[in-house]
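Apart from one protein chain that is not included, each protein chain of the complex appears where it belongs.
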Amino acid sequence: MYSTKYMKPNSTSEALDAINSLGEGKFLAGGMTLIPTLKQRLANPDGLVDISGCDLDSIADEGETIKIGAMSRHVSVAESAVVKKAIPALAKLAEGIGDRQVRNRGTLGGSVANNDPSACYPSAVLALKANVHTNSRSIAADDFFTGMFETALEEDEIIESISFLKPTKANYVKFPNPASRYAMVGVFVAQFGDEVRVAVTGAGEGGVFRHQEMESVLSSNFSADSLSSVNIVSDGLISDLHASAEYRANLIKEMTKRAVV
Amino acid sequence: MSEGIGASVQRKEDKKFLTGKGRYTDDINRAGQVYAHFVRSDIAHANIKSINTKVAAEASGVVAVYTGEDIDVGGPICGWVVPNRDGSATHEPPHPLLAKGKVRFVGDAVAVVIAESLQEAKSASELVEVDYDELPAVVNLETASSGAEIHEGMAENRYFDWELGDEEATDNALNSASRVVKLTVRNNRLVPNPMEPRSALAEYDELNDSYTLYTTSQSPHLTRLVLAAFMFQIPESKIRVVAPDVGGGFGAKIYVYVEEAVCTWASKKIKRPIKWTADRTQAFLTDAHGRDHINNIQLALDSNNKITGLRVDTLANLGGYLSAFAVAVPTYLHGTLLSGLYDIPAIYTNVKGYATTTTPVDAYRGAGRPEATYLLERVMDQAAREVGMDQAEFRRLNFIPKDAFPYQTAVALQYDIGDYEPALDKAMEMIDYKNFENRRSEASKRGKYRGIGVSSYIEACGIAPSAVAGALGGRVGGWESASVRVDPTGTITVTTGAHSHGQGHATTFAQIVTERLGVPNSSVELVHGDSDRSPFGMGTYGSRSLAVGGVAISKAIDKIVEKSKKIAAHLMEASADDVEFKDGKFTVAGTDKETAFGDVALAAYVPHNYPLETLEPGLEETAFYDPMNFTYPAGTHIAEVEVDPATGVVEIVDWAACDDFGNLINPMIVEGQVHGGIAQGIGQALLENAHYDENGQLLTASYMDYCMPRADDLPSFKVGYTNTPCTHNDLGVKGCGEAGAIASPPALINAIINALSPLGVTDMSMPATPQKVWKAIQDSQSVAAE
Partner (left out) sequence: MGEISLNINGKVEKHDVGDNTLLVDFIRENAGLTGTHVGCDTSQCGACVVHIDGVSVKACTMLAAQAQGSEITTIEGIGTSDALHPMQEAFKENHGLQCGFCTPGMVMSAIELVSKNKNASEKDIRDGLEGNICRCTGYHNIVKSVKAGAEKMGG
């Protein structure tokens, strides 16, 4: 790792001051992606602003939504009584991220801000009509993810919390990459009354995406059988040494079927 | 005796590992130590136009920068060669310690930067400018012969072209067969991945003009021999090689690599200790890979379904340089095993070993024998299917009968002993083979395809009888040494040239001493891994430590017992011929005279009452043991799987292994070796693959992409044994370290094919990833629809 400066502010505003004081500073949340990147010398920031002291790790039931602080560790979400009660699928998703040690350190905000195309959380953000609250604004999920590793966040913008809309019913099923254990395909299905949202991660060349055709089929008939007629096109899906676009297309349908129960 | 041979004694070495007190190479630091980092080629094949180290040399903390032009000693050598079919010799191109003029794989070391800290060495490495003239990469084994020339003057990129067996007899068998079963299989390339990456700490002693190298080696004496005699051309006494605790090897830590040698060489140049430790990416790029064969198989059957002949034409990918035992793996560790446990009258094999612009390939757990077993057990299954016989019964029909031993195969080896049916029967019983079809139908109701796969294997272990190895092209001996020192108080120190890196020698070897001398296990200390402290030995590989090293200990103990009897006879005023030794006591036949082993030991060192006129004092003996033959562990593994047709995921639902390792010294440790071997075999069959793109970039160079077996990928295993003790060593042992990795891949692939056979699937390549299995199902369904 190149030499760098470590800073640990006590509030979001101090964190912003800190990042602004640096030339090429980076926010450090759980560090599960950033630290390995630094270790391999793939980035050379002049400073790291650790936001774990900024009091961003609360989890609260706010009626229509569950609001989760950006620094909430995956394990906290997985084990949160509030989340388990209101959106068990979200707790299940968190429980399945990485391994135990990754869940003990990795955070919601870090994962969402990074928008790795094979991360689990973006699918929940998209399917659960979440609002991403930053220091300066709230961004609707549909506007937040703008491409692989790209989001609507500005340079000096920091995620403080994310509000997930409580669904009538939801489920997340993932098919992990056998090596990395990231999602090769992950499907988050959420039902809000008559409306159904299906968000797919791990598969899209542009990162997480909603699958409109499956959404409309499931909105009229919420059953796995109803998906049989859906043709998942492989255009725009990732093809790599682990899985072809064609195989990913199959997994999208299969994981969605398994999520609809 | 509860701590002797056959007892599951808990391991003596565990406490230190469990409390974090293990001492691996990277745990060791020396005063004034500096750090080496290698500049590596990121291009698979290129001429080096120029290297500019000037800026790097002036960077912060840099002590020295060297390139191939600075190195004045030789590089790694080839430890085994074979004659070509036309009588010419194996092509042995030079392998410089740092690239000279050309790079031949991604990861090839071009320069070394030595600095006060590792971070400074890494930073300065980025300042070394290498100007390459890129050449076409040669990646595909099947077309390697027509690829760009990798080594000057080496035609068709071929290192060797070797044959074994009777071609005419075999072709006659194929021509007159009632059925010829044909199959082509690929043995996928693997990366050994011991969890401890390779490491070296080299120190030069100016006063004695000598070197000490701490390193991650399975064979410290061989490392010293190669460094001193072949690379540096200095007396061996000037180099001490210490392999402290070593975190797994699996073959990858047998060889002397360039990094260890460069650090040793440079330690004299800069007169400071130098440390280098690979990170995992470097391990992926530079540890010798394993397997990577393509085999074309033709099996001849007569009208009674008996095998009459076998022809195997093999292409072996050996990578950018010829590693130490690379030649032996596809030839003498592979071609000689093609008879398996079957009675095959005519066998012929041709093996062509090619260079490609990839990491060198050498021995990895099993080395040649997994490849032989895989191709044979795949074609056996294919044959059984074609003739409509049960896979187990087809094997049974062709087994070498138990009264045929010693059995001379058509491919040079003579099996001393074996009895293959009981192992097959026991494995079938362990997995409840006879009720399998019921389980298949039950699974089918759940929408799953269930399959069962058999693999019967044999391996040649206890490497090696020196005369045989020498006649076959080996350039080293195959013996092992041991010395047994009885201390005045009766405690025992055993030193051995074998090296333990997980095998539990400190425990197992002590059990041999306990059994033979009647001393408690805790009184026996094992010294190994230090060329200055133990006699010259060949190290640990090829399941040889017990079958060769353990027997050497037994031979040294024979000498101890013989001398002890003379001392005891003197103490008891009897004739040595009348003295008997049992359970740690010397007695005189027909009398009640008795003396303890401890009293004899004391007398040997305090010889006040001692036959000094006829006998030297002291009680310490050394033995060198060179085996008469290989040992031949054999057995049957049966895997049962369920395939999910929607995803192609293969779940291993049951595994039965029944092995004949001869006598077992410590069944607990043997079982652990079997488990670990099976896991690596399952890794090969389902998960692992070293994948190069067409430019020679290794795409699977980290655990993000190279799929290591994890706990949730594997089942628990049922392990059983049969026993036909080896006839030619004193302990009746055969070796157990590689069996699991040899037996398991075909069992698993055969099980998957068996599961999908109702769909008409007859082939599956390794690794059988979910995508591949799913695709096979899809393709079979589209064929069915046509």
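The chains carry the letters A and B, assigned in the order they are written, with residues numbered from 1 in each.
The rule we apply is simple: a contact is a pair of C-beta atoms (placed from the backbone, for glycine too) under 8 Å apart; a residue touches a chain by one contact, two chains touch by 3 or more.
What you see is a predicted model; the values in this text were computed from it and never measured.
Contact with the undisplayed chain is limited, among B:Phe230, B:Phe405 or B:Tyr703, to B:Tyr703. Among B:Gly478, B:Gly502 or B:Gly696, the one in contact with the hidden chain is B:Gly502.
Set against the missing chain, the residues A:Ile35, A:Ile59, A:Val82 or A:Leu241 yield one that touches it, A:Ile35. For the options B:Glu203, B:Asp245, B:Asp381 or B:Glu621, the residue in contact with the chain missing from this view is B:Asp245.
Looking at chain A, the residues touching the absent chain are 1-6, 8, 28, 31-32, 35-36, 38-40, 48, 50, 52, 75, 98-102, 104-105, 180-181. In the full complex, chain B contacts the hidden chain through residues 10-11, 13-24, 26-27, 119, 193-197, 245-248, 250, 279-281, 501-504, 668-669, 671-672, 675-680, 702-704, 708-712, 714, 716-717, 740.
Heads up, the rule we're going with is that only the chains that are shown with their structure count from here on.
Centre-to-centre spacing of chain A and chain B amounts to 44 Å, using the average Cα coordinate of each chain. Looking at the complex, you find that chain B touches chain A at residues 119, 122-123, 126, 281, 646-648, 687, 691, 699-700, 703-708, 713, 769-771, 774-775. Residue ranges of chain A in contact with chain B, taken from their complex: 1-3, 40-41, 175, 178-180, 241-244, 247, 250-251, 254.
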